[in-house]
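Partial view: only certain chains, each at its native spot in the assembly.
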Amino acid sequence: MFFASDNTSAAAPAVMQAVLTANDGYAMGYGNDAIMAEVTRLVREAFEAPEAIVHLVSTGTAANSLALATLVQPWQTVLCHRHAHIADDECGAPEFFTNGAKLVLVDGAHGKMLPETLSAALKGVAQGVVHGVQRGALSITNVTEAGTVYTPAEVAALTAVAKAHGMPCHLDGARFANALVATGSTAAEMTWKAGIDVVSFGGTKNGCLGVEAVVIFDPAKDWEFQLRRKRAGHLPSKNRYLAAQMQGYLQDDLWLDLARHANDMGARLAKGLTQVDGLRQWHPVQANMMFPEWTAGTHARLKAAGAVYYPFPAPQGREAARLVTSWSTTADDVDRFLAAF
Amino acid sequence: MFFASDNTSAAAPAVMQAVLTANDGYAMGYGNDAIMAEVTRLVREAFEAPEAIVHLVSTGTAANSLALATLVQPWQTVLCHRHAHIADDECGAPEFFTNGAKLVLVDGAHGKMLPETLSAALKGVAQGVVHGVQRGALSITNVTEAGTVYTPAEVAALTAVAKAHGMPCHLDGARFANALVATGSTAAEMTWKAGIDVVSFGGTKNGCLGVEAVVIFDPAKDWEFQLRRKRAGHLPSKNRYLAAQMQGYLQDDLWLDLARHANDMGARLAKGLTQVDGLRQWHPVQANMMFPEWTAGTHARLKAAGAVYYPFPAPQGREAARLVTSWSTTADDVDRFLAAF
């Protein structure tokens, strides 16, 4: 009954098997291995983007920060939701990698920006006047930190605002597969067809050991990205072990199957929770993460039953939690958790 | 016959097995897993340093840069050998992580600084005068980039110069185990007993998939290091997969056995090369890396025989190469290579 985070799950068997298989003989370092070439092919195929640049790093923070640093100058902004991972959970990594660009926080219910709130935030961003930090890039997180999901149309509506202001667009897809499954859309529909220029395509939270692909649709950005990655210590010499994970992850649509399972478990959990007296969800449950608020005393009861998750601050006399399901959550886990109420 | 780099080797079976074993059930993220606690215990034991702080990162560049950034201010220097890895092979990572500290390059034959050359370089470094970049830290690489080795006494002689100038000392131990085996010294003798404050303790080149431990002997530096690591995208959520590698690596002195084998293969190769007409070594061969220079036409012959290694620029009419042996080099590899001459 482990609902703390999808990153507390192990690696999926097929992913681990790919790593094992890769552990054979010699391979050139720094991305010049044969598996990496195969990964590039697989990612391009998955994104229907035959020219896309693909690089692997070991953490989502690295993927996001390197992507953003390649898109914005130090005197520019990154517009993102007030509670985006890049704003709240990366200890200022975007500021570090960009050499001091400014995050402009956009409000929005349920973790989602709207075109109107984005436009309003943009009004406060300088352009062409030297005194203010200038327009930079837009960064959208999907699945959001609130567990909600943008449809491709919603992404496109946001990127349209950004593009109208000359800004490139980044997608933080730490839970990208979950977002695709939740919306029934393809990787292409969710990204370049919706105006996204660079994607952090997550593997870690969805069954890998630790790998994220940065997918860049404009090949002109490739070399700068590579130099920034090396300079940040994110070019692994034994790249094959990152590549193998991503290979196993993409093979036979495993990534989508794993995410589908995680989302299904999320739905099962959410459905069960509707039966709990006095429980309400802070946000619509659309993927594999939810934020229920319940009556006081529940934490103790669940903990006693062996449940693990992060409690959240709640209004007086209430309790709240973040619950995350993953590829390895079982229906039995969910049902036992529900039974503990 | 793969002598290109020790990072082209696979992971050692016991290391991979530890990763496999770790891939079971749930584990708290970001270093709060049980294996990491065990790794801390093992590293402290190996270094005879019961208070040492231990953190894992996935690349040597990250280990070095984070260590140095924790030791120096942006307006300070890092003194290192002219051809140190941090100077030549990390695309300016130390400058990035330190926010612009300056590397002061120290000359010295065979990749080694001497106390005198270090002292001479220090004369050019400002202290207490605002116009110049100030004294910062000393960084020593062992095994050096020339394949030579410092003894603990030689390390101590260098750190004594640094300490006399108030400078902390870093050891880049990407090939730390090879250096210990080559000198018959312990981890403690080579580090804190010889004046080293922070070590980059390498695993990747010696049989891991990709892991380096940063060992910090002064616990007061811990929190700053952790913030810098997170901010640089080097805190893995699924830390257990780094920890498992290091656990397998340290268990039963595997790390020393692997390095001993690599060094033995290096010695076997070097000995064989003494028989090659017209061949000379640029540097004394003391561990698992060598730089032979030989007669023109040899590259073609070796390549035809299936040997893989990096050629180096050589004087007119000559050829040169870097040859690296590893834990997975076999005596047969060496003998076939020698036979190809």
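We call the chains A and B, going by the order they appear; numbering starts again at 1 in every chain.
The rule is short, and it goes like this: contacts are C-beta pairs under 8 Å (C-beta built on N, C-alpha and C of every residue); 3 or more make two chains touch, one makes a residue touch a chain.
Small disclaimer: the values here were computed from a predicted structure and weren't measured.
S.K.: What number of copies does the complete complex in this structure file have, with 2 given?
M.R.: 4
Basically, only the chains that are shown with their structure count from here on.
S.K.: What whole-Å value do you get for the distance between subunit A and subunit B if each is reduced to the mean of its CA atoms?
M.R.: Centre separation, subunit A to subunit B: 34 Å.
S.K.: State the interface residues of subunit A toward subunit B in the complex, per the touch definition above.
M.R.: Its residues touching subunit B are 2, 4-5, 7-11, 16, 19-20, 23-29, 57-63, 65-66, 90-93, 96-97, 204-205, 209-210, 227, 230-238, 241-242, 308, 328.
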